[in-house]
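Read the structure below first, then the notes.
Every protein chain but one is kept in place in this view of the complex.
Order of writing sets the labels: A and B. Residues in every chain begin at 1.
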Amino acid sequence: MLITCPYCGPRDVSEFAYQGDGNRSRPDPSSTDLAAWNAYVYDRLNPAGAHNEIWQHAGGCRAHLAVVRDTLSHEISSVRFAREKGAPAHGRRKSGAKP
Amino acid sequence: MVEQLSPLAAVFRPGSHGNFVDGVGVTLSEMAPGSIVQLAAWPGEEKKLIAAITSLTGLKLADGAGAGAASERHTVFGFAPGKFLLTDTAEGLVSAAGVVTPAMGTITDLSHGRTAIRVAGPRSEWVLAKLFAVDFSLVAFPQGSGISTAHHDIFAQIQRSGPDRFDLYVFRSFARSFWKMLCHASDEVGYEVR
């Protein structure tokens, strides 16, 4: 599997670390709503199909990426920096590109 | 100043090794720059940081991922969003880098923390392809540019400093282990250590 890091270009999955379900939203830090915290810490989606995931390019630029991956086909339909909400993915290098 | 001791000292054996009957495939050397620093810009401040690098070193950087440049004295390249590795043959760069203001970003001294290894020669791409799952062809990895990658647990930041020359920056604690791997991988093509 390859993940196209917006900074580094397509890299082998072995350079990346899975950092969990990208659908989680952290409650306000001062929230005491235990159910909300419980959902954030423990509840995970397990869809057969497109899934929002967070991957860190741990063996590369170390940026966290918001990845949409199909759990059935491993096909990745979008990648962006996790810190840039909604920013489009922009590729960098094409492996083995012709001169 | 006290000299830095190389982590490679115990395994650094100058001379020709491996299968060099048909010539030396790669030359391996330790660069030992006086200074290695990391410059990191806050989001939106990247251009100012690049300008500061230019004013400090005279090197011009393109605005793009992995862009890099080199002179006799300095090398610089981007290895992560807003982050650059800058070297100087002289020591003390971290204090001279005052042109990078806190509003722009941060400076981190890595002069002791990273070991710089140069792999040069006609078989450089071949040898490095054994260690890293990245495309080292000139098209995918243009001269001057840099990348971040890893060999197993060993992080490496690599700059292409010539058509068949690569400068690798690895964590110092891994440097000896990595050097041994590099020599092992170079055996087949013949290598010279100098």
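Simple rule for what comes next: contacts are C-beta pairs under 8 Å (C-beta built on N, C-alpha and C of every residue); 3 or more make two chains touch, one makes a residue touch a chain.
Note that in this section contacts and distances are computed from a predicted model.
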Omitted chain (choose from "Beta-ketoacyl synthase", "CbtA family protein", "Sarcosine oxidase subunit alpha" or "ABC transporter permease") - UniProt protein name: "Sarcosine oxidase subunit alpha"
Residues of chain A (touch criterion as defined above) contacting the omitted chain: 1-2, 10, 12, 17, 19, 26-27, 29-32, 34, 37-38, 40-42, 54, 56, 58, 62-64, 73-74, 81-84, 95-96, 98-99
Footprint left on chain B by the chain that the document does not show: 1-7, 10, 18-19, 21, 38, 40, 42, 102, 105-106, 108-114, 129-130, 132-135, 137, 140, 151-154, 171-174, 176-178, 180-181, 184-190
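Note that in this section only the chains that are shown with their structure count from here on.
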Whole-Å separation of chain centres (CA-atom averages), chain A against chain B: 28
Touching residues on chain A, where the partner in the complex is chain B: 7-9, 11-12, 14-15, 57-63, 81, 83, 92-99
Chain A partner contacts - residues on chain B that touch it in the complex: 43, 65-66, 79-81, 83, 133-135, 137, 139-141, 147-150, 155
